[in-house]
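Here it is, the structure, as structure tokens.
A protein chain is absent from this complex, but the other protein chains hold their places.
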Amino acid sequence: MAENVTPRVRVPRDATAGEVITIKTLISHPMESGQRKDGDGNVIPRSIINRFTCTFNGEVVIDVTLEPAISTNPYFEFEAVVPESGTFAFTWYDDDGDVYTDTKEIAVS
Amino acid sequence: MYMKTLIKSGVAVIALLAAGPVAADEDADLIINDEIEITVRAEAPAHVDGLRTIYSGWVFRADETQALQMDDFENPAMLFADEAREKWTRVEGSAEKSCADCHGEPESLADARGTYPKWNDQAQEVRTLAMQVNGCRTEQMGAEAWKYDSAELLNMEALLSSVARGNPVNVAIDGPVAATFELGKEIYYSRFGQLDLSCANCHEENYGNNIRADHLSQGQINGFPTYRLKNARLNGAQTRFRGCIRDTRAETYAVGSEEFIALELYVASRGNGLSVEGPSVRN
Partner (left out) sequence: MKLTRRHTLMLAMGSAAAAMLPMASFGATEDAIAAFTGGAEIGAGGITLTAPEIAENGNTVPIEVNAPGAAAILVLAAGNPTPAVATFNFGPLAATQHASTRVRLAGTQDVIAIARMPDGSFVQAKQEVKVTIGGCGG
């Protein structure tokens, strides 16, 4: 359903072990709420990203349930702590079954 | 809730304050990504009699809206500039060319955005940036023109603006564009619609005041295309003109019409001295 969905993620390239790092994510998505009507008065069906997760080397950082009240092009900012070098995995789950992913490496010294 | 009328220059602007005005930090400075310094206030150009200082629309916005534009990651408009960047190298049309084949990197066109609309000698016409992009497509690439203010065209304008941020708006108003400038100026000061309002009534005489709960700007277009929180997408300057004129309860000109091209040139020239700021974020 949703077209041109592009995730963007900002993670520092390196950190020290145990450092608090800030992660920002933005994904282009209309987040159609299911509350709007088209020009003919028909309800436009809901089509949103309903879940977003961030894991690091398989362990959960954050797992968010999204409702239609989240704005178009959902944005999240949160903080993680990384014990060792590894990979952040970001996953967005669309109502239509599509899954969008992105990964970021971080070097921990 | 209360109502008050502001009488200024013989014009009544009705302010209906539903929730009180949003606080705007009119003295704030805009530096994008801690790097690109944007001129958001400047001495008015000599040809603008009604203003002493010109201000970017950014200074009239609430703190939260201002913040969205200070970091490209948080600016949702940059998603669309990035989409255009991906298309930059895509070969299209009978000439089998991409934008990159002639122009290299988009950054090579950093001087373009601030000078449009401007005269195109070959075509013998005034061209907006949108028209020039389409000129490239039809004349150089053998590709089809994009619809005016369509997503593809606005995305490309957003990209060309993004690489020009910080450079001055410097639109020529004399020589071959003089007649267009005069037409645009005439439209700017003409009253439209059942509300009998000209552009100047709101944006020259009453900027800084509230129209209902909305904080009026000077209507500068150095930040276009702009991502509006209202519709969560890029908006072109001419589509915005159309909305303004419609709100005066008038029949509007069409996007891409001779009148709106002239108005775009005139309004752009009122911002000479501000920085190119698009793609911006507005309410």
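Residue numbering begins at 1 within each chain, and the chains themselves are lettered A and B in the order written.
One rule holds in what follows: contacts are C-beta pairs under 8 Å (C-beta built on N, C-alpha and C of every residue); 3 or more make two chains touch, one makes a residue touch a chain.
Treat the numbers as computed from the prediction; the structure is a model and nothing was measured.
Hidden from this view is one chain, which touches subunit B at 1, 3, 5, 10-12, 14-16, 18-23, 61-65, 67, 194-196, 202, 210-214, 216, 228-232, 240, 243-244, 246-247, 283. Taking the complete complex into account, residues 20-21, 33, 35, 55-56, 59-72, 74-83 of subunit A touch the chain not shown.
The rule is short, and it goes like this: only the chains that are shown with their structure count from here on.
Centres computed as Cα averages put subunit A at a distance of 31 Å from subunit B.
The touching residues of subunit A, when paired with subunit B in their complex, are 4, 6, 8, 10, 24, 26, 28, 30, 71-73, 75. The part of subunit B that touches subunit A in the complex is made up of residues 73-74, 76, 79-80, 82-83, 232-233.
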